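Just one protein chain is left out here, and the rest sit where they should.
Right, chain A next:
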Amino acid sequence: MLFGFPLLSLIIWLPIIFGLVVLVMGDRNLKVTRWLSLVGAVAGFLVALPLYGGFDSSVSTMQFTERSVWFERLNVFYDLGVDGISMPLILLNCFTTPLVVIAGWEVIRERVSQYMGAFLIMSGIVNGVFASLDAVLFYTFWEASLIPMFIIIGVWGGPNRVYAAIKFFLYTLLGSLLMLVALIYLYQTSEGSFSILDYHQLPIPMTAQILIFIAFMLAFAVKVPMWPVHTWLPDAHVEAPTGGSVVLAAILLKLGGYGFLRFSLPITPDASQELAWLLILLSLVAVVYIGLVALMQQDMKKLIAYSSVSHMGFVTLGFFLFNAYGLEGAMVQMISHGFISGAMFLCVGVLYDRMHSRQISDYGGVVNKMPVFAAFFMLFAMANAGLPGTSGFVGEFMVIMGSIEVNFWYAFFAALTLIFGAAYTLWMYKRVIFGAVANQKVEGLQDISRREFSILAILALAVLLLGIYPLPLTEVMHVTVDNLLEHIARSKL
């Protein structure tokens, strides 16, 4: 709490309340619905700002904590708090929501209130996931976050949306159920506690640790997603509306990464060390294999989806190096990926709204008609390729520095992204943007509107700022990361 004020509760429930109000309002007056959604989203971002301002980056304990009883008999508490790992992620989420609302402003014409409501509610739920310190509360928010996205893909999605939505739902649910089993086991061994922080201190024998680790890993690996459980993501992205893709890439994937940091590493440190080789291997496969697969994609959204998987490979790679470069780099990569992948999907959305095609072959010479858009897209493409001076470089650089300390070859394969990332991103850019005007439809393109300009400009600023001056971000997580590293190094057997 900040001066006795339940800030985290506000951050969680304010968007949800706004979302419910928007739902109740319905589509009678679209203008009011849209503006109310925007007000809710911006308010959600504004109330989250004191988290950064009031954050004490010199301690590793949970801050802004709130605690009240939820189910007394089961020892379930409404227990909230943030540290240097969850706080930046909450800010990223609250930052993204207004952009998504603006992005859907004119594009979404059917069931506007439900669309906006779903995003606002999801924003609150995701904040809940990041802020929960009680396992039951966490699990509730975690599973609840599936529902709005399921609806967003299933209702506003493309032609194959039902397959994609069900695939998305079942895939992630399957992983989560094993997590539930692990949580129940932990509840038993800790003699009736659902406090995540208690689990951190709980001694667990090796076999049990390994089993718990695997259960958690499945849940989180599907979310990240790691190779080979990544195939739901390209389908989900392709079918999802632009806003859905943005939130999916920028926010929902981070839930998996966050899970590793909050559960796997601190609860089962010995198993983490034992199985680190496996996670590193899967991450490197993601970086190299998926980087290659992205090259030949014909569908822009699929290409960016694969690029997302490849970039998230850096996140999981960074986690299991067990050094500061790796962990902090992975955190920076998560935030930066939120900006860049969001921006990339928005860029594709801008094109899709005009041409109703995502096929690269339908484009060519877009720069002739949309120079301002092409400039933005260039910046984000370069950021996606990890150019220094953009946020995309910082995380990758740190993780590569971290991996070279562990093993030269980890760094070698990770650094291949320098070539692959540039190849698939810029080759797509070349085919879509450069060249002479390819066809009549491209000839009729209009450059971005003021609304689109404002979203892309905000993201461009974020990408550049984080690239030129990442210190404010890394500063807040130092102590938490150091503490986590020390914690992992101690055996819990």
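Simple rule for what comes next: contacts are C-beta pairs under 8 Å (C-beta built on N, C-alpha and C of every residue); 3 or more make two chains touch, one makes a residue touch a chain; residues count from 1.
In the analysis below, contacts and distances are computed from a predicted model.
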item: Chain not displayed: protein name in its UniProt record ("Tol-Pal system protein TolB", "Acyl-CoA dehydrogenase", "NADH-quinone oxidoreductase subunit L" or "Sugar ABC transporter permease"); value: "NADH-quinone oxidoreductase subunit L"
item: Of A:Leu46, A:Val59, A:Val162 or A:Met296, the residue in touch with the unshown chain; value: A:Met296
item: Touch with the omitted chain, as defined above, among A:Gly259, A:Gly313 or A:Pro470; value: A:Pro470
item: Of A:Met62, A:Leu418 or A:Leu465, the one touching the omitted chain in the full complex; value: A:Leu418
item: Residues in chain A touching the chain absent from view; value: 167, 171, 228, 231-232, 289, 292-297, 323-325, 328-329, 365, 367-368, 378, 382, 387-389, 393-394, 397-398, 400-401, 404-405, 408-409, 411-412, 415-416, 418-419, 422-423, 426-427, 430, 433-436, 468-471, 474-475, 478, 482
